[in-house]
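With one protein chain held back, the other chains of the complex are shown just where they sit.
Moving on, here comes chain A:
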Amino acid sequence: MTELPDVGTLLQRMGEDLIALLDREQRTDPAVVGIHTGGAWIAEQLRDRFLPDSPLGSLDIAFYRDDFSQIGLQPGVRPSELPFSVEGRHLVLVDDVLMTGRTIRAALNELFDYGRPASVTLVTLVDLESRELPIRADILGVSLALPRGQRIKLTGPEPLRLTLNPIAES
């Protein structure tokens, strides 16, 4: 059984690393965008604790997924909300679990339909090291190799916790 790290501890270090990176790259006045659902929870915490003056947005990437022709439309899609102009803005894009990189690809495509951002900094809590696309996080909480037949899930929003669950046989 893998010991799962504490989310609060991870967030503290990620926030500090993020501030340092934005400073170093001179990415001033950023907006924080979380991907539904887990990414949006983490984005909100990072914003509240480390970037209190930054606007917060959320993305539902259902309309941008690349598996529509295999599995169709996911039920329960919510409107994306970006209450600021993306054009020329530095963006911090936040997701909970980075696996294949396909979600991030979809999110980037969606973001560019709102405008042309100055930069996108990718923050993820967990990297499962099974990427299928050349996408890596700029700021990462933890890299994990999962036991076979298990999946990781972020529960929240309060408190945020990582849990391991067996993959349901379909």
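To be clear about the criterion, a contact is a pair of C-beta atoms (placed from the backbone, for glycine too) under 8 Å apart; a residue touches a chain by one contact, two chains touch by 3 or more; residues count from 1.
Convention: contacts and distances are computed from a predicted model.
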Task: Identify the UniProt protein name of the omitted chain, choosing among "5'-nucleotidase, C-terminal domain", "Aspartate carbamoyltransferase", "Sarcosine oxidase subunit delta" or "Spermidine/putrescine transport system permease protein PotC".
output: "Aspartate carbamoyltransferase"
Task: Among A:6, A:23, A:48 or A:81, single out the residue that touches the unshown chain.
output: A:81
Message: Considering the complete complex, identify which of A:29, A:48, A:113 or A:132 is in touch with the unshown chain.
response: A:113
Field: Residue ranges of chain A at the interface with the undisplayed chain
entry: 60, 62-64, 68-73, 75-81, 87, 109-110, 112-115
